[in-house]
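Pasting a structure below so you can have a look.
Removed: one protein chain of the complex. Kept in place: all other protein chains.
Just so it is clear, A and B label the chains in written order, and each chain counts residues from 1 on its own.
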Amino acid sequence: MSRRQFDIRLSVTIASVRIVLRRVFRPLIIVGGISALSASCATNAPQDTWQPKGPNSKLIDDLQQPVFAVAGIIGLIVAVAVIYTMLKYRDRGQPIPEQTHGKPALEITLTIIPALILAVVSVFTFGAIFKLAKTDDTEMIINVTGQQWWWEYDYPVQNDFGITQPIISSGQLVMPVGTKVLLRETSRDVIHSYWIPALNGKRDAVPGRIQTLRLEADEPGIYAGQCSEFCGLSHANMRMEAVALSKEDFAKWVANQQAPYVAPAKDTLAKQGEEVFLNQCVRCHQVNGLTRADGTPAIAAPDENVWSGAAPNLSHLMSRNTFAGAMFNLLSKQCRDEVWNASSDVVGAKYLAGVTEQCLNQKDLRAWLRNAPEVKPMYANPADLAVSDGKYRGMPYLALSEDDINKLVAYLITLK
Amino acid sequence: MTDTAQGHASSTGISNVKLGMWAFLGSECLLFGGLISTYMLYRGRVTGGPRPSQIFDIPFTSVSSFVLLMSSLTMVLAVSAAHKDDDRKTNLWLTVTALLGATFVGGQVYEFTAFYKEGLGFSTSLFGSSFYTLTGFHGVHVTVGIIMLMSLVGILKRSSVPGKKAEVVEMIGLYWHFVDIVWIIIFTLVYLIPV
Partner (left out) sequence: MAIIERPAPTVPAIVTPTTTYGSLKRPVSATGWRSWVFTVDHKKLGIMYGATAMFFFIIGGVEALLIRLQLAAPNGKVLNADLYNQMFTMHATTMVFLFVMPMAAGFANYFVPLQIGARDVAFPRLNAFGFWALLFGGIFLNLAWFLGGAADGGWFMYAPNSGPVFSPSNGVDFWALGLQIAGIASLTGAINLIITVLNMRAPGMSLMKMPIFTWMITVVQFLLLFAIPVITVALFLLSFQRNFGARFFDVAAGADPLLWQHLFWIFGHPEVYVLILPSFGIVSEVLPVFSRKPLFGYPFVVFSGAAIGFVGWGVWAHHMFASGLGPVSVAVFSLTTMAIAVPTGVKIINWTLTMWGGKLWFTTAMKFAIGLIVLFTVGGLSGVTHAVAPSDTQQTDTYYIVAHFHYVLFGGAVLGIFSGFYYWWPKVFGKMLNEKLGSWNFWLMVIGLNLTFGPMHILGLQGQPRRMYQWTEARAGEGFFNLAFWNLIASIGSFVLAVGILMFLINVLITARNPQKAPLDPWNARSLEWMTTNPPKEHNFDVVPTVHHLDDFFHQKYEEDPVTHTMKQVRTAEEIMAEQERNADKHIHMPSPSYWPIVLAFGLPVITFGLIYSHLISVIGGVIVLFAAYGWALESSTAPDSDFETNTPGTGLDKVASNHD
């Protein structure tokens, strides 16, 4: 290789390295500048643990901010001390130093100082631990049950909130603002963990146990969360959202959840969809009030078909914004953004509008009905169903025709 | 000066093998600790299977426990004979110890069979799983001990050099006593303390 060729290659290499560096660093500089300008700008990730939106998460935040600060200062002191020592005592030809073995008084002092700092931290920690474990001031109870890979919310009868019959929902936890909600968590299969960072830390949902988690939101809004205990194949897809509504809006939501079933009109596509639903879906999915052609109630039997013994209750499906364990949106992107980005005084109304025909996310819903395991991994190998007595773990492939899917979508949109 | 890697003067004054056995037994304490904890957590969880009180035959197990305890005594006699370089007596007491141990294991096999017939299988309940695991682990330890004792008898008989065996006999003795002590704990916790 001649010198010239080498130079060319070198400059090409340098140029390409520059491009890569520019790609990496320009956004770094830009976003760094932006964030410096607007430090409290709410564009952080929706699961940001440093933006508390309720008293429980604020309690944690007030505790951790000083701890982070102290830790940062100590880290800085150590780094500076090490670098200073490195510069000051680098080998400049000085003689081999005296072989001193230490100064006990200094040692003891330097042991006691961190011990004291930690003692102070622990006092505040203890206070927070016990405050966060309180259950006697609860105003509302919601039972939360995890299973692979979605959460079920079960609102027991609570007349104060107009809940006169149990409400069973999934995907989104709907709760009133300014109310001390106590989640009673358990699991039907493996360990999951319930976590809405803006409202509180996480608490594992352990099968065979009932554990509690306090939640309270200060303002109406939608708060994102994610299952945070590894729970198998689709752990990454087990999401949740907490929807905090004003007390009036919450009452409206409750009323809608308790509204009776409205069967689709005769000779509509939706009516045909109801038939498909009765043939295919009712094996696992309950729709309250749905009856068979002979007038008998259609009772789902997920315990016979699904390992965890449960499948989401689809009554009032279109009052939710998500499906498939909150992995997919029922709302199209545009409509969803309108709800998510709404200010706290209108978010309730927008949420209660539910999913309209124009807003329905047809693409993901159809893909789901077409072949659910393809879009959400549910069992590594269908042949392994043998170990679970032939029961499914998650929604199976149903081999529905496109025609059936059209009918089903038409039906599902009626479940307001 | 002559030195060997093995005959290296020991800093503690205790031989390597003996100290090694002590360390191993320390580790074994945690093994049985874990198994006993599991049993204590699960002993009341019977899910339709028999309860502990329904199947335990305390007099029978007491007798077999006594047999195992006696084997500790004969083990002491074997060690003391080995220290006196009395090969004949050492062999005798080692054999008796092994026989007593075998009697205990035989009793355990009988007991397991009886429990199984009364409806307590390994998979019947948490009580069943943890009971068989705990006592089974102990039984395996006794069996390994018996194999070591019998092998020792064989090796001692074959060896033409008299004496110098006390160390090994003592080491296996340590193991044997440990297994006995563990049984006393298991017997008390599993059989004597009611759920």
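Operating definition for what follows: a residue touches a chain if its C-beta (ideal position, glycine included) is under 8 Å from a C-beta of that chain, and two chains touch if they have at least 3 such contacts.
Bear in mind the structure is a predicted one, so any value in this text is a computation, not a measurement.
Taking every chain of the complex into account, the absent chain touches A, B.
Residue B:14 is the one among B:14, B:63 or B:109 that touches the chain missing from this view.
Among the residues A:190, A:215 or A:395, only A:190 touches the chain that is left out of the figure. Summary of contacts with the chain left out: across B:126, B:174 or B:189, the touching residue is B:126.
For chain A, the residues touching the absent chain in the complete assembly are 24, 27-28, 31-32, 34-35, 41, 43-50, 57, 59-60, 63-64, 67-68, 71-72, 74-75, 78-79, 81-82, 85-86, 89-91, 94-104, 106-107, 110-111, 114-115, 118, 121-122, 125-126, 128-130, 132-133, 148, 189-191, 193, 195, 197, 200-204, 206-209, 211, 224, 226-237, 239, 307, 377, 380-381, 384, 387-388. Seen from chain B, the chain kept out of the figure touches residues 1-12, 14-17, 19-20, 23-24, 26-31, 33-35, 38, 41-42, 45, 47, 122-123, 125-126, 128-130, 133, 151, 155, 164, 167-168, 171.
Everything below uses one rule, namely that only the chains that are shown with their structure count from here on.
Once the centre of each chain is set as its mean CA position, chain A and chain B turn out to be 53 Å apart.
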